[in-house]
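Apart from one protein chain that is not included, each protein chain of the complex appears where it belongs.
The first chain written gets the first letter, and so on, giving A, B and C; residue counts start at 1 in each chain.
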Amino acid sequence: MRNITLIDAVREAMDEELARDQRVFITGEDVGRRGGVFRATMGLYEKYGPDRIVDSPLAELSIVAIGIGAAMAGLRPICEIQFADFIHPAMNQIMNEAAKMYYRSNGAWPVPMTIRAPYGGGISGGLYHSQSVEALFAHIPGLKVVIPSTPYDAKGLLKSAVRDPNPVLFFEPKKGYRAIKGDIPDDDYTVPIGPVNVTKVGTDLTVYAYGMMAYYTLQAAQIVEQQDGISVEVVDVRTLLPVDRTGILTSFKKTGKALIVYEDNLTMGYGAEIAAILASDGFEYMDGPIRRLAGPDVPGVPYSHPVQEAFMPSPQKIADAIRDLAAY
Amino acid sequence: MRNITLIDAVREAMDEELARDQRVFITGEDVGRRGGVFRATMGLYEKYGPDRIVDSPLAELSIVAIGIGAAMAGLRPICEIQFADFIHPAMNQIMNEAAKMYYRSNGAWPVPMTIRAPYGGGISGGLYHSQSVEALFAHIPGLKVVIPSTPYDAKGLLKSAVRDPNPVLFFEPKKGYRAIKGDIPDDDYTVPIGPVNVTKVGTDLTVYAYGMMAYYTLQAAQIVEQQDGISVEVVDVRTLLPVDRTGILTSFKKTGKALIVYEDNLTMGYGAEIAAILASDGFEYMDGPIRRLAGPDVPGVPYSHPVQEAFMPSPQKIADAIRDLAAY
Amino acid sequence: MSDKALDMTTYREEMDERPSDKLSPQTLLEMFWYMLLSRRLDERSWILHRQGRIPFHISGMGHEACQVATAFAINRGIDYVHPYYRDLAMCLAIGITPRDFMLSLFGKAGEISSGARQMPSHFSSRKHNILSMSSPVATQVPQAAGLAFAIKYRLKMGLQDPNDTAQPRLAITSLGEGSTSQGEWHEGMNWAGVHKLPFICLVENNIYAISVPVDQQMAVRNVADRAAAYGVEGVIVDGNDVLASYDAMAYAVQRAYSGEGPTLVEAKTYRPVPHSSDDDDRSYRTREEVEQWKRKDPIQRFQAVLQERGILTQEQLDEYESRARQMVDEAQKFAEDAPYPEIEPNLDPNSVYAPVEVD
Partner (left out) sequence: MSDKALDMTTYREEMDERPSDKLSPQTLLEMFWYMLLSRRLDERSWILHRQGRIPFHISGMGHEACQVATAFAINRGIDYVHPYYRDLAMCLAIGITPRDFMLSLFGKAGEISSGARQMPSHFSSRKHNILSMSSPVATQVPQAAGLAFAIKYRLKMGLQDPNDTAQPRLAITSLGEGSTSQGEWHEGMNWAGVHKLPFICLVENNIYAISVPVDQQMAVRNVADRAAAYGVEGVIVDGNDVLASYDAMAYAVQRAYSGEGPTLVEAKTYRPVPHSSDDDDRSYRTREEVEQWKRKDPIQRFQAVLQERGILTQEQLDEYESRARQMVDEAQKFAEDAPYPEIEPNLDPNSVYAPVEVD
């Protein structure tokens, strides 16, 4: 057991997969000598050399497309997009190509690749270094969308992603890169892509969240438990696609009340899907409105510090929303 | 009053706006001499010449970007994307640029442009000539997303789009181009972007739909009314973004039961947002589960005819879903 | 790396020997056969569409020479090929059959490329290393660079023997001249150049992208002029001349195999028919222009060469014609009689993902 940060977990996962399987390589902007702008690939260039840790041209669609081609040719690419905000140029390759390749070739050409991108706000990144983009990809069948909130999950899920025969989008909550620490075992392990994870058991209501918001939600649950005696169940939706409908419903059937927290814009954010599933298949268990706490519908997280803070959900705001719903 | 097809309505709207305002121009692939692959711009090249009806290079991102630049410079571009399936290369320009420009410049640089694209399945187009992409854009604040289901709305809404100081995505149900006919007035008129439209009043339950599905839903409502005596209210969600929460809720408060129909993939389709709104703000009126009838979560509408038909919601399937929900 | 696109006409004069000179009569006949077969299959497809028996056809007509030349210049069925929708003749020469194609036209079960999920002419065949194509143009180009990257990677890692002809040693992709306007093309070419990949980009320049003529598409005379911007060798060739096309492609293949880097081959050609069965080309080009180009028909030209050289007899030609008709007839009947695909598995969300192996 070691206590490490989330970014260390990400790096370890890649390091071990590179060591385990020669077909694994990394490409992206500044992943080489520079070790990535967040230092996720730090030391890997020195260890595995320029053939396997490949600085790409400044061009996201080709980073992904090279990955697709290499994956179809039997390699196991890990493509880094420097910020999730810069994934848009690659959307055609991700949504129309990677996602549809296996299906469109009737299973002949799987695309075993991983696309990593740091996402989320609260780091003074303004409109273009703070985006949450998971909702867009969670709409595209053929993709897997994964977001860890702990070092344990980050390492285990990323290893699963690299070994998965499908294209996996792996979004990392960058505000938590160094802020989130946790224990991980010393041995090789994986965490399966698919099931959500109940990170805290409770009875009064369920909060669904992922990434930084899952981390905050645990803090909020602590607060309301201590201060208000509200028993919160926390579901960490660490796989967004394919959707774990059963996992999502299980907790709701118990509590009958749901709050969904995400830092993305409210409208058409991932919480909409969770709400829709509950309102359909969980109707008979509903004990109150299904609430969403999310970023406001403005084009991004503003740079100016107080406005940024007002944009972002926080443990305090989550606690307030929990109290409100519990009182319903 | 004249009875015309949906595509004629689209063409008339553009023709009249071109005549009304010299700042209006059209660009896109094959919009010139060819009159567009669906003939939406037929005759306009002959009437307005190559300076205003501009065949673009085969490159969607630049079609949109040229529009953005021209709009900021005071023109009123109408950009045609040949099929909605080909809008992905332009997503960076639409989502990161057009959508955010007004906000990011604190109101200094509005982007008055219209992006038109035929969308939807059922026309033997396979995976890449059948897509519904509205859900992706309905997540992006700063965009307006409009989908007409009648010639009247198509003409009136498109004229509003051209005159709107914001970027408007105007998706046209291509299966309905010639299949859907309707009356339009002879005089200039517009239909405001924003409010949903109750196209049929009813009391037992509400069906929300747009585009071809709004058209089918009216047929389905007819069927169940005649055959089963179910009184259906039909809400045509002709503006998807900004969301008309009030309009959406009003009908639900009356009926307490909702079915949402869309031909896009189920998961994270636009129906998720409607369901989430109802499950939150309409909870106290809920009289049954909120149901969605949508395309299955496979990467696209398959080409093979019987599989395509099985993919698509139809009046019959909608009628069945209505019966099912009414019986709840 | 050269500054300017090389014109194969000039280039050939400098060559001691044309690679096509080394092709045996047998091979030349085989090439002719595939061009002919493709044409007859293509013609039948147009008829089927006009009869209302299929919803769509997009044609490779007029492009047969550069396509078949390409198939014969590479290690057919082994080297990676990431083609586009016009490449019927190329794909037939690599191993796709008229049956496969007919199944795709009718959207029937057993269709090889996609199980009839995709529209016709969206070629794919794993066993021939033909990659799966989509409809958005030019997306295959950076993917093909990725295939070539993988080849180079395997060589460097010692995972592949450079002389092992049972392994792909290059990746070739093709597209129309209009599609080079896409950013995807730029980025794919750029990777190929930067990494000096065993990569070939065949541009089938037929002067139009649907209705848009090439001078509204780009401000240069030749697409090959764009190659220099990527440190890629650019070659121009008469795409209606199968032997010249073969020479150009053999040159590109040689470069790829020997690690000299990527080549762009621009085959100048023409599409004598509308863009697809949905198109009507009368709005954007004159009948005279079409007629003029029909006179440069690649099949007739090759036929004349073969007959002149005494390689193709009338007898042999008749035999080819009747064999082609028979194959097309048979393929059509097979497809018409074939069942549609089962619905359930095609709409099952689980079918969308490759199964995860548990280790």
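FYI, contacts are C-beta pairs under 8 Å (C-beta built on N, C-alpha and C of every residue); 3 or more make two chains touch, one makes a residue touch a chain.
Computed from a predicted structure; not experimentally measured.
Only one residue from C:L29, C:M218 or C:V356 touches the chain missing from this view: C:M218. The missing chain, though absent from the display, is touched by one residue of B:L44, B:L61, B:I277 or B:M312; that residue is B:L61.
The chain not shown here is touched by just one of B:M42, B:M72, B:I123 or B:A310, and that residue is B:M72. Interface note for the absent chain: among A:I26, A:L61, A:I180 or A:L259, the touching residue is A:L61.
Residues touching the missing chain, restricted to chain B, are 22-23, 25, 51, 56-57, 59, 61-62, 65-75, 89, 92-93, 96-97, 100-110, 112, 141-142, 144, 163-166, 193, 242 (touch as defined at the top).
For chain C, the residues in touch with the chain missing from this view are 1, 3-4, 181-187, 190, 193-194, 196, 215-220, 225-226, 228-232.
Contact between chain A and the unshown chain involves residues 29-30, 32-35, 37, 55-59, 61-62, 85-86, 88-89, 124-129, 296-300, 302-307, 310-311.
The criterion applied here is as follows: only the chains that are shown with their structure count from here on.
For this pair, chain A with chain C, the centres built from the Cα atoms lie 40 Å apart.
Centroids built from CA atoms put chain B at 30 Å from chain A. The geometric centre of chain B is 37 Å away from that of chain C, both derived from CA atoms.
In chain B, the residues that touch at least two other chains are 85, 88-89, 127-128, 297-300.
Multi-chain contact residues of chain C (touching two or more other chains) are listed as 114, 117-118, 122, 134, 136, 183-184, 349, 351-352.
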